[in-house]
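What follows is a single structure, and I will ask about it in a moment.
Some chains omitted; the rest stay in position.
Order of writing sets the chain letters: A, B and C. Residues in each chain are counted from 1.
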Amino acid sequence: MNSFGKIFRVSIFGESHGNGLGIVIDGVPAGLPLTFDDFNNDLGRRRSGAKGTTPRKEADLPRFTSGLFNDHTTGAPLTIQFENTNTRSKDYSKLRETPRPGHADFVASKKFGGFEDYRGGGHFSGRLTLALVAAGVVAKKLLKGIAIEARLIEAGGMNDIETAIEKAVDNGDSIGGIVECKVNGLPIGLGEPFFDSIESVLSHMVFSIPAIKGIEFGSGFRAAKMTGSEHNDNIISMDGKTETNNAGGINGGITNGNEIIFRVPVKPTSSTSKKQRTLNITTGKVDDLEVEGRHDTCIALRVPSVLEAATAIVLADLMSQEQQIPRTLNNN
Amino acid sequence: MNSFGKIFRVSIFGESHGNGLGIVIDGVPAGLPLTFDDFNNDLGRRRSGAKGTTPRKEADLPRFTSGLFNDHTTGAPLTIQFENTNTRSKDYSKLRETPRPGHADFVASKKFGGFEDYRGGGHFSGRLTLALVAAGVVAKKLLKGIAIEARLIEAGGMNDIETAIEKAVDNGDSIGGIVECKVNGLPIGLGEPFFDSIESVLSHMVFSIPAIKGIEFGSGFRAAKMTGSEHNDNIISMDGKTETNNAGGINGGITNGNEIIFRVPVKPTSSTSKKQRTLNITTGKVDDLEVEGRHDTCIALRVPSVLEAATAIVLADLMSQEQQIPRTLNNN
Amino acid sequence: MNSFGKIFRVSIFGESHGNGLGIVIDGVPAGLPLTFDDFNNDLGRRRSGAKGTTPRKEADLPRFTSGLFNDHTTGAPLTIQFENTNTRSKDYSKLRETPRPGHADFVASKKFGGFEDYRGGGHFSGRLTLALVAAGVVAKKLLKGIAIEARLIEAGGMNDIETAIEKAVDNGDSIGGIVECKVNGLPIGLGEPFFDSIESVLSHMVFSIPAIKGIEFGSGFRAAKMTGSEHNDNIISMDGKTETNNAGGINGGITNGNEIIFRVPVKPTSSTSKKQRTLNITTGKVDDLEVEGRHDTCIALRVPSVLEAATAIVLADLMSQEQQIPRTLNNN
């Protein structure tokens, strides 16, 4: 359940307020050079600190606990771990009996019989996306000549995102947003009609990112209002380039050589400073609830690096399956 | 690639204009009663004939070629097959050199080196959803007390769907639509935070249905414009019922006991009677193209039964994983 | 459960006395030429008829029901099916209440709650090895330059196998045997230390063949009586050739460039003309039992072609994983 992929295969583990978290990456070709510096950019983008994100700060230094030797991958499983150093679990312990609306507290308690690590969301925490970003860094390095770029294109219903965040901070409430991801440079032919269409495997991974409520490719929901002659992308060159890109770079579940483009809506952070109402599972009564702790005003701000990572992980696996990534890198 | 599921596991095969198509279902508990009549309703809903769907008609009688004995499943793989009896492949053969816009013709040729069965879309054909619907019938029978209902809620941008179809037929063009699916009666606790959230596995399967361009759960894309205090669903009873259902019945990737609700946009049928333009891969020039053959005006009309089947297949697997479906049914 | 493989992936289905049986092979590269004639040799070797094998004869003609077009594989799932035409199920029906010793009758009834197709062993029947042999034919065609050869090296404890069979036929009892398999031409580097050592995946598949009781690689059980200096194979050339081959062509779970060699013991056919004793599950008493029907005196005689097929299926998958088999065959 906590693994994904066929050749480039990740297994995630860890909790928000336990010892730490990590990811085992199987199927990384031997010979990929890898150092701390490779992780700086994407971990930095994900890290809190910008306006609208949580004040919790972690050093978030990756530790390579297996699969790396002389600064190159060895072909054995690559394990990357992060410690939890700045946890304040007292913030959360009293939430046991009043499950936070919008969070997994209630379902986790039901699913795991009360044995779950409930501190800060435990294994459900958005902090685990740190492991995804780390695996994404490795995946991106394998995807030579392929550009993956995600950015927040809308927040709180506005395109001027800075203003949207300021308004939300003033308002003491959280807001949602839309993140768009574009991939260029992919070969034609990735994906399978059944059941591993490229939309299938991308969406499978993308919905592992907390707070994502949907996904659409190319024309997406707009397609429902279009006619066939409007929607069809005419093929105009031997490399498959099309006049328009309503397909979002995909036909029949297969990459068609055009830009892959998809968008995801991100819900507003569930934890807000506003008062809410929830069940007290001890008394069985509905109570007011104030969620303390440190929260993001707009979690969507931190999604782009995670979405890129999720995309890169999927593509590294598909490219490995299609033999576009060799099993050993001799010339790095 | 052509298999899906962990316990209740389907493997699909076949082509639109070859001998036929079928599906092998592994992990079906022994002892499920199964007869032809079980398939009538859903195969009928999927079948062509209604206004706006293709005039191609197949008897579409399921053949049980393994795993059934004395009208009960045996616990061995259940194979259901359909013959192709009404194929007119001459319609399609000349399309080899002019790949149809919006179809998989071009990518299939690139991916499979020209060896693909190109007749009628071959393995990419929407006809393969027949196998999905058949597997869905079996899955639904295992999901006692669980109601899955999908319906077309919008076509061509209109809620009055009959009028929309009439307009499109008059116009000689195809139109898209939106299909909504609701599931009631599920237990709390299906799904995993990583990487098998219920959104992950549902979307994985749903994007195997041709023409689907996106998916959204609960509030979906609207969530991006909401605030946290608006979006959060307050828990109001010990069985997890919430005041609102923006979560679409899912928190942290896990079912929360409320109605599961999701929507998918369906693109307009790529084949229309309108003239289009595409590359002639022999001459390398862009030509006009008229797609002959029999086509659906609004393929979305046929999606509801397929979407229900896809949903049922996923849920039968998750319910099996969670030990909510026994390995042998003794009391049927 | 009824599937095996990661890239070259087989899914088996069918019963001994039902409609038939078959196998879906996913991950076959597009462009492999394939005709009936390719199957003659191995199906013939497996087929009954020789002294010591069952008089049941089936035409056993393969039907290609998907994935083949213009005598070449298409890259879509390849389905090969066989009909059952010569079944005499009355032989078997009375065995319901007296499960045959050495057969799966008793465990099948317990596992599947009495819903199993018990006729002739149903899904447990050795007849399903027909599907394995068919898949093996496809696998062998992909393994260019690789020679897989299995032969019966001992029967009834004797090396003169013809004499052993004659004695057994005279004696009215069945006998066991040992089959040895050799593979030449493999590249160095197939297999993984954990958990997919080449011994792991070969034995996994080999134990799907009914009647196999063990497996040993290279020195096998003799290794237990050897010293390290006797057992070690000294490496003597840059291509990894060793002086001796106690390793059986495998070090650390990985092919080492020498001949792969392994042996399997095959138990005597469980059905013999001799009287036996078993439980009557209706009366709860132990009764005498005479197993009628058509039986092999030495089932081991038919194992070599099946063992080769099992080996070829595994190797086709490993070679695909190691990118030694391309995804599309352009030059066939």
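What we mean here is this: a contact is a pair of C-beta atoms (placed from the backbone, for glycine too) under 8 Å apart; a residue touches a chain by one contact, two chains touch by 3 or more.
Quantities reported herein were computed from a predicted structural model and do not represent experimental measurements.
Colleague: Assuming the 3 chains shown are copies of one sequence, what number of copies does the full assembly in this structure comprise?
Modeller: Whole-complex copy count for this file comes out at 4.
We adopt the following convention: only the chains that are shown with their structure count from here on.
Colleague: How many angstrom lie between the CA centroids of subunit A and subunit B, rounded to a whole number?
Modeller: 26
Colleague: Could you put a whole-Å number on the gap between the CA centroids of subunit A and subunit C?
Modeller: Once rounded, the distance between the two centres reads 44 Å.
Colleague: Tell me, which residues of subunit A touch at least two other chains?
Modeller: Correct list: empty.
Colleague: Mind pulling up the subunit A residues that touch subunit B in the complex?
Modeller: 1-4, 10, 12, 99, 101-104, 106-108, 110-111, 121, 123-124, 128, 154-157, 168, 171, 173-178, 188-189, 192-197, 199-201, 203-205, 207-208, 210, 212-238, 240, 242, 246-248, 251-256, 265-272, 274, 276-279, 281, 284, 286, 300
Colleague: Taking the touch rule as given, give the residues of subunit B at its contact with subunit C in the complex, in rising order.
Modeller: These residues of subunit B touch subunit C: 1-3, 9, 11-15, 18-22, 24, 26-27, 30-31, 63-67, 69-70, 72-79, 81, 111-113, 115-117, 122-123, 328-330.
Colleague: Applying the document's contact rule, which stretches of subunit A touch subunit C when the two form their complex?
Modeller: Against subunit C, subunit A makes touches at 6-7, 321-323, 326-327.
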